[in-house]
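A protein chain is absent from this complex, but the other protein chains hold their places.
So, chain A:
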Amino acid sequence: MSSCRKRCKREMFKFAQYLYRLITGTLHADSVEDELELSAVRHRPEGLEQLEALTRFNRKELQILYRGFKNECPSGVVNEDTFKVIYSQFFPQGDASMYAHFLFNAFDTDKDGSVSFEDFVMGLSILLRGSVQEKLNWAFNLYDINKDGYITKEEMLDIMKAIYDMMGKCTYPLLKDDTPRQHVEIFFQKMDKNKDGVVTIDEFIDCCQNDENIMRSMQLFENVI
């Protein structure tokens, strides 16, 4: 009952204030300028020397990478939406947002919701200059959505759907609804040695190392920068 009364009083007070403001003509004074927020997020990366030590890029390469990075994201960090927009521009026919989401989670190693230049460059260092073992590790980390050390069929299905989404609908042959599922089945048949329904990191690495195609394609992007 007392809370009701308090609320009544508050409402009356607000109404009286409103009448007062109406009379003195100051109704809108303070509601105008409060929407301009300071964009508080600004991130500056570590110095060139530290990054050179942390990654396998040399100075020049880091400079080139940073310039591109900074152009697209002047605030110094990429959030997930910007990431999706950037990645989608490479795949205009399809919808790259789901795969970009998984990529983002793979790059954002400290899980703070944004990819800073350090995260970005360390991820690239593994992908472009790392050993095959490291690359496979990274790929496993990408597929393992909940990072529990096992790839389940559901996780793989999500990844597969995301990859197929990038193709869009104008494909030949026609994309059917269960194409991703079939692909997942093939993948599991190849990778899941003990048939327990999940793929562990060892099974994954073993199987990939025994597959010539995969090994060869891992070396594909060595000279990208």
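Annotations
Following the convention adopted for this analysis, contacts are C-beta pairs under 8 Å (C-beta built on N, C-alpha and C of every residue); 3 or more make two chains touch, one makes a residue touch a chain; residues count from 1.
Note that contacts and distances are computed from a predicted model.
A chain of the complex is left out here; the name its UniProt entry carries, from "A-type voltage-gated potassium channel KCND1", "Translation initiation factor eIF2B subunit beta", "xyloglucan 6-xylosyltransferase" or "Brix domain-containing protein", is "A-type voltage-gated potassium channel KCND1".
Although one chain is not displayed, its contacts with chain A can still be listed: residues 21-28, 33, 35-36, 38-39, 42, 44-45, 47-48, 60, 62-72, 74-75, 86-87, 89-93, 99, 102-103, 106, 120, 123-124, 127-128, 135-136, 138-139, 142-143, 159-160, 163-164, 166-176, 179, 183, 186-187, 204, 208, 213-214, 216-218, 220-221, 223-225.
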